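This report refers to the structure that appears directly beneath it.
Apart from one protein chain that is not included, each protein chain of the complex appears where it belongs.
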């Protein structure tokens, strides 16, 4: 699965893009956030603010209960600030 | 007194500007319209449509009961159509 | 704050550049450029007449009113007169403000006024001859939504 991070989330995670093999028990965006946070303090801190964390699935905004699969592209970012 | 005509009024009167000596009994814009109409058919026809005749006194829109004097500039025109 | 009534064409890019050059306080510039519309091919030319002196004064007055209503950093009105052909530029309104809404609303207000209340008269030429354009009531409604 391709995961993208933007803006303040990217800055905290330390990179803008990564490829992961999706674990079988990670079935939703919320599961993915939980799994990423379990990978270490950097992720735990970068994704800590649930109130301002937004997600897109294959370039469409989604809620955190959206189902995901290994071939998807998931992105995390703060609320957009516009142009 | 300087009198100006614009647009369709000018086209019907046949000229855009004239100087007249204001007769003593012509005290308002309405009087002036009546006096001009008495000068001949061309004026009578050009100024006939009271509903769509507008006047300005010294470059300000005025109603027909506005008082005028010989040193004024009076203009007649149809309703503006904008730019 | 500038108002110009002229027979010559204007250059939108040049006016925009002059308007914004060297400024770092403008959040945005709203602009409206009116063009002569062919109206399904029936209008072949349009002549705009104005009342020299009175027209400029009224344009300056409405610009002052826009400045009183909205926090504008600058405003420009350029209006052409004389004979124009389909596709020709007629009028340019430009407003600048630190705030997007102010510049947009002021631009909208000014062009609504210019299109309805400004002392210009239009003579249209078409395939069936020429005629003076009558004032339109729908346009008056557009201007009236700004209240007073």
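Which chain is which? They are A, B and C, in the order written, and residues in each are numbered from 1.
By definition in this document, a residue touches a chain if its C-beta (ideal position, glycine included) is under 8 Å from a C-beta of that chain, and two chains touch if they have at least 3 such contacts.
Here the structure is a predicted model, which means the values were calculated and not measured.
In the whole complex the chain that is left out makes contact with A, C. Of the listed positions C:2, C:26 or C:135, the one in contact with the omitted chain in the full complex is C:26. Residues of chain A in contact with the chain left out of this view: 4, 6-8, 10-11, 56, 59-60, 75, 77-83. The missing chain lies against chain C, touching residues 11-14, 16-17, 20, 22-38, 86-87, 98, 100-101, 103-104, 107-108, 111-112, 115, 142.
In this text, only the chains that are shown with their structure count from here on.
Work out the mean CA point of chain A and of chain B, and you get 75 Å between them.
Remark: chain A and chain C have CA centroids separated by 49 Å (rounded to whole angstrom). Note: centroid distance chain B to chain C, computed from Cα atoms, is 27 Å. With touch defined as above, chain B holds no residue shared between interfaces to two or more other chains.
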